[in-house]
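Attaching a single structure in C-alpha cells format; questions to follow.
A single protein chain has been omitted; all remaining protein chains appear in their positions.
Here is subunit A:
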Amino acid sequence: MAIATKPKTGFWAVLWDLLTTVDHKKIGLLYTATAFFAFALAGVFSLLIRTQLAVPNNQFLTGEQYNQILTLHGATMLFFFIIQAGLTGFGNFVVPLMLGARDVALPRVNAFSYWAFLGAIVLALMSYFFPGGAPSVGWTFYYPFSAQSGSGVNFYMAAILLLGFSSLLGNANFIATIYNLRAQGMSLWKMPIYVWSVFAASVLNLFSLAGLTAATLLILLDRKIGLTWFNPDIGGDPVLFQQFFWFYSHPTVYVMLLPYLGILAEVASTFARKPLFGYKQMVWAQMGIVVLGTMVWAHHMFTVGESTIFQIAFAFFTALIAVPTGVKLFNIIGTLWGGHLQMKTPLYWVLGFIFNFLLGGITGVMLSMTPLDYQFHDSYFVVAHFHNVLMAGSGFGAFAGLYYWWPKMTGRMYDERLGRLHFWLFLVGYLLTFLPQYVLGYLGMPRRYYTYNADIAGWPELNLLSTIGAFILGLGGLVWIYAMWKSLRSGPKAPDNPWGGYTLEWLTASPPKAHNFDVKLPAEFPSERPLYDWAKKGVELKPEDPSHIHLPNSSFWPFYSAATLFAFFVSVAALPVPNLWMWVFLALFAYGLVRWALEDEYSHPVEHHTVSGKSNAWMGMAWFIVSEVGLFAILIAGYLYLRLSGAATPPEERPALWLALLNTFFLVSSSFTVHFAHHDLRRGRFNPFRFGLLVTILLGVLFFLFQAWEFYQFHHHSSWQENLWTAAFFTIVGLHGLHVVIGGFGLVLAYLQALRGKITLHNHGTLEAASMYWHLVDAVWLFIVTIFYIW
C-alpha cells in the first residue's frame, strides 16, 4: 500500500505536515478554517461600523478610520469568506469524496492555491501596519478615488491579483477534477447537485474574473508608474473602470451564491429523506444563472448617465435572472414538500435561507426597476438587499454546510441546542439589523456614511435598532464559536453517516482516511443518490485491493512558491516599482517552480485513468486558458472602445510594423516547432523532441528580445502618462510579453524534465499544458498585430 502514514508528533511535525500536504481534505479544512476565520474577523469589523452609527454625530471613529474598516469588512467578507467557504472550502473537502476520487486532479496546484489565498488575506490586512493605513476606498475602489488614496490601495490591489491567480487555478482544478476523476459509471447527470454547483461557479469565475484583474492591474499601474486608461485629463474614461470592475463583480455574486444553492439542496434532500425535486431543472437553472449572470453587470451603473437603451437592456436581463434563481428556491421547497423533515441544525439554516432569500429576491426585483434604482442606488436599501442575499442568503448556506459536514470533517458531533441557538440568534439579529436598513433606504440614507445628522426624521431611531440587531448577531457569533470549540473538545465521536446522507462522502470514515475509500465503488449510478440506490438494490461493497491505491506525495514546493510569490507582491505593493526585492523574490519563485517540476508527483509511476481520456494537466490548462482569453478580450474590448470613440489616437511615430511581422514569424514558427516536438514525443522519438522544444524556446527568446528592444525605443517617443493609445499599447502588448515569459518558462520546465528523463510517453502533463499555453500566446499575438500594428 502506497500510503505513507507518518505518525504525527508535536507542533512542528503537524505544521510541517500542513505546509507540505497535498491531501484535498486537509487543504479543504485549511480553506474552510481560514474562510470562517475571515467571517469572524469581518464580523468584528461590522460591529465597529454599527457602533459608530448607533447615534448621530458619533465620534467613535473618524471618517478615514470608518472608511478603512468599511473597506476591509466588504473585501474580507466577499473575497475571503463568502466566495471561499462554499467553493474552495467545502468544495475541496467534499467534491472529490462525492465523485469517489482519492484527490483532486492537480493536488500540488491545489496546495499552491491555498497558500496563495492565505497570502492574499495577509496582504490585504497587513496594509494596516504601514504608514498609509488600510485601503479606505470601499471594496469597489472606483477610479479616480482609488488612484489618489493612501498606500493601502497598493496592498489591496496586490492582494486581489494574488487571489485571482489562486482562484483561477482552483477553478480549473475543480473542473478538471469533475471532468476527469468521476467514479467509473458516474455520468455528468448523476453527479450530486453540489458538484454541479461547484462546476457552475468555477466556470463563471473563469469567464468573468478577467474584469477584476483588468481593473485591478490598471489601478496598480496607474498608482505605481502613472500608466493610465481612465484619466479624463488625457481623454480617459473613469466609467470604463466601472465596466471592467462590474463585468466581474456582478457575475461573482453568483459565484458567491451557486455553491450554497448546491449545499442547501443537498441538505434539504438528506433531511427530508427525499430525492431532489427536479434535479435536471435545477442544473439547467444553475447554468441559466451562469449565462445570464454575465449579462447584467451594468445594473450597478444605472446612475452614471449611460444611454436609456443601454439601461433598458441591462434592466431586462437583471429582471430575467430572478426567474432561474426563483426556480432554485421553488425546487428546494419542492424537495422538502411531503418529506419527513428531520429538524436538525443544518435544516434550520436551509429554512432560514429560504425565508431570507425570498426577501432579498423581492427587493432585488425592485432594484432592477431602473427608475426606482436611481433612488435606491447606493442607499441603505441596497445595503439591506445585498446583506439579505449574501449574509442571510449565502451566509446561512455556509452555516448549513458547516453544520452538515462538520461531523465528516472533524469526526465529532456538536451540541444540537447550541447549533439551534446560534441559528435563532442569527435570524433574529439579522432581521433586526437589516429590516430597519430597508426603511432607512426609503428615508434617503446613503450607504458608506460614517456619521449622520440628528435632524432627519427616523434616522437616529432606525440606526440604533440596527446596531442592537448587529450585537445580537455578535452574540450569535459567540455561541457559534463556543459550539465549535465544545464539539472539538468534548463532542461525541461522529458515526460515518450521522444524517443518513445519500452521496459518496458519507461512505467514508468520519473523518475520512487519507485514501478516502476502503471499498471498491460499484460502477453503477442509477441516480444522483448512489448510497440510497445501492442500499435499495442490496449492492454489497467489496474492499478495495490496497495495491490499487496511490496517493500523491507531499511537497514543500507549492508552499514555497506561494510564499515567494507573496513576497514578490509585498515588495510591489510596499516599494516603488521596479525595485530590487521584487526581482529577488521572482527569481526565488522561479526556483521553486523548477524544483516543483522536477519532483515526482507520485512515488510509483502509475498510469492514471481519467474519464475524459485527457491528462489532468491538459484539462486544467484548457480551462485556465478560458480565463486568459477573457483577460485579453476584456482589455482589447476596452482599447477598441477608447479607439473607436476617438479618445485613444496613436502618436505620430508608432512601433514599426516590419518588426512586428518579423516577430509574428518567430512566434508562428514556434507554435509549429512545439507541435512537432510534441508529435515526436508521442512517437517515442526523444531526441528530435528535445531538439524541437529547444528551438521553440529559442524562438520565444528571440521574440522577447525584439519586443523588449521595441519597447525601449517606443518608450522614448511616447509616454503612457500622456497618450491613451500608448497606455493601451504598453498594457496589452506588455501583458502579452508577460505571457510569452510565462509560457516560455513553462516550456523550459518541460525541457528540464526531459533532460532529467522525467518525461515519458504517457506522462508529460507539463509539456501538454505548456504547449497549449504557447499556442494561446501565439493566437493572441495575431490579434495584437492586427489592432496595434496594422490598424
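Please note the rule applied: contacts are C-beta pairs under 8 Å (C-beta built on N, C-alpha and C of every residue); 3 or more make two chains touch, one makes a residue touch a chain; residues count from 1.
Note that contacts and distances are computed from a predicted model.
**Student:** Pick from "Hotdog fold thioesterase", "Aldehyde dehydrogenase family protein", "Cell division protein FtsX" or "Cytochrome c oxidase subunit 2" the UniProt protein name of the chain that isn't shown here.
**Tutor:** "Cytochrome c oxidase subunit 2"
**Student:** Which is it among A:76, A:286 or A:331 that touches the chain not included here?
**Tutor:** Residue touching the absent chain, from the options given: A:331.
**Student:** Consider the whole complex, including the chain that is not shown, and state which of A:195, A:227, A:351 or A:551 touches that chain.
**Tutor:** A:351
**Student:** Any idea which of A:17, A:64 or A:496 touches the chain not displayed?
**Tutor:** Going through A:17, A:64 or A:496 one by one, A:64 is the residue touching the chain not shown.
**Student:** Pick from A:55, A:295 or A:319: which residue touches the chain that isn't shown?
**Tutor:** Selected residue, touching the omitted chain: A:319.
**Student:** So which of A:46, A:154, A:249 or A:370 would be touching the chain we can't see?
**Tutor:** A:370
**Student:** Please output the residues of subunit A touching the missing chain, sorted low to high.
**Tutor:** Against the missing chain, subunit A presents residues 62-64, 67, 136-138, 140, 142-145, 148-149, 232-233, 236-239, 272-281, 303-305, 308, 311-312, 315-316, 319-320, 322-323, 326-327, 329-331, 333-334, 336-343, 351, 354-355, 358-359, 362, 365-366, 368-379, 441-444, 446-453, 455-457, 527.
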